[in-house]
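See below for the structure under consideration.
In this view, the complex is presented without one of its protein chains, the others remaining in place.
Let's look at chain A:
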Amino acid sequence: MASLHGSTLEAIKHNHAQLLVQWVAALEANGATRNIKEQTLSQETRDFLQLLIDVLQADSGNDIVSSDWDEARRFLERLSASRAQLGHDSHQAAYFIFALKRPLFSLLQTHFSDDPARLAEQLWLISELLDTLGMHTIRTFQKTREAVIKRQQEELLELSTPVVKLWDGVLALPLIGTLDSQRSQTVMESLLQRIVDTGSEIAIIDITGVPTVDTLVAQHLLKTVTAIRLMGADCIISGVRPQIAQTIVHLGLDLGTLTTKANLADALKLALKRLGVNLGEQV
């Protein structure tokens, strides 16, 4: 691939300061500087332009996968990661590169005003180079975002299964959020494991925090209750809100084999009664 003409590089080096000013101005005009300190931005633009000039000077071609571009690539990866953490979208992250186009183009236009053929060639090279760099930024930006989303999903899954001990022999599982297959599997496993570990005879599943109960959720609940029964413990479902009770009846779901209670207090009372615990007149 043809490399940039020597005088292009000279022009860029010569007009270094002017380019930086125009670049920052373009970035600001496009809103790609949100939440970024002015000082940080000017540092970033200065560093990257210097890196770009260094690589171009080494005359290593436009293939940014080659090792000569290592530092520039790493710089962009760091940049897009920091943009992702600041909550920018992919457009704003990539615009860091694309905003450099206009200042560079106008610079070349004046520089090669007497040689249109060379101007076109150089513009094409610069444009292609900046596009690749921009695409690289977007790609790493997306990777960073995906990593963040994956981590959050895992954390959510862990958060969602706290099995608490209410009494000797009574466990409670407050469910919060929608139950999908994967979650209900995790929930079921951790509850069953805790039953074995603690030797609890009664488990209360509280569904106050479950927004809706559809056929799938009901099926998951039934499965969990059956598994608990197979292990030799009893299960009480509590927190059946009026709307949920209505939905269940309207859907025609048969929860006949389940013991259900309107709230956790009632369920605990029933559990204590079954265990033969006497708390006096209050209970």
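Assume a residue touches a chain if its C-beta (ideal position, glycine included) is under 8 Å from a C-beta of that chain, and two chains touch if they have at least 3 such contacts; residues count from 1.
As a working rule, contacts and distances are computed from a predicted model.
Colleague: Which name from "RNA polymerase sigma factor, sigma-70 family", "Spermidine/putrescine import ATP-binding protein PotA", "RsbT antagonist protein RsbS" or "AzlC family ABC transporter permease" does UniProt give the chain that's left off?
Modeller: "RsbT antagonist protein RsbS"
Colleague: Taking the full complex into account, find the residue in A:Leu86, A:Val196 or A:Leu216 that is in contact with the omitted chain.
Modeller: Residue touching the chain left out of view: A:Val196.
Colleague: Pick out the residues on chain A that sit against the missing chain.
Modeller: Residues in contact with the chain left out: 188-189, 192-193, 195-196, 199-201, 223, 226-233.
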